[in-house]
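One chain of protein is taken out of this complex; the other chains stay put.
For subunit A:
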Amino acid sequence: MSPQPSSTNPNSLKIQLAYQFLHNLNNLNSKRSNLATTHIRQRSNRVKIAAYASMAYVVGSRRAWSRAILRTIRNRRMLARNKRVDHKITHRPRSAKRRNPKRDYVDPNGNSGQEVKLRKLVPGVEKMDACGLLDETADYIKYLKTQVEVMKNLVDLYSTI
């Protein structure tokens, strides 16, 4: 459905993200209840989810952050479908490691505080070594930046009415 990124050319990346995002937005509009009738907060939330979903779909499972986002999305879907049943996905396996004291380890560079904060900001990197963490972060930032550009362009387009 969506083209796989063949290069890291920023323009082609932007086009892929735009395509995916528009596709997701279109699904939002047509599939569920009409956007115009749902609560504003809910609408905004759905657009936000569509944005992160676009990033994750374009990258697929090649990155830890995109895998984490895709997992979250799929869990949400399952939750939505099992609304009447007790949620099976309430306990998150990650919580066991959340208070891991090792995370406050102060490395030789004294980076502990920032590193911990970074791990909370970037999805999917909680258990990664520092090397992978920085690598994932750089990739995540690249896609986030482009997604923001796509959204800005869309807002401009829709505003010129």
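The criterion applied here is as follows: a contact is a pair of C-beta atoms (placed from the backbone, for glycine too) under 8 Å apart; a residue touches a chain by one contact, two chains touch by 3 or more; residues count from 1.
FYI, contacts and distances are computed from a predicted model.
**Q** Determine which name in "Origin recognition complex subunit 5", "RNA-binding protein pop5", "Armadillo repeat-containing protein 4" or "BHLH domain-containing protein" the UniProt entry assigns to the undisplayed chain of the complex.
**A** For the chain not displayed, UniProt's protein name is "BHLH domain-containing protein".
**Q** Spell out the interface residues on subunit A facing the chain that's missing from view.
**A** Subunit A touches the missing chain through residues 18-19, 22-23, 25-26, 29, 35-36, 40, 43-48, 51-52, 100, 102-103, 105, 107-111, 114-115, 117-119, 121-122, 127-132, 134-135, 137-138, 140-142, 144-145, 147-148, 151-152, 154-155, 157-161.
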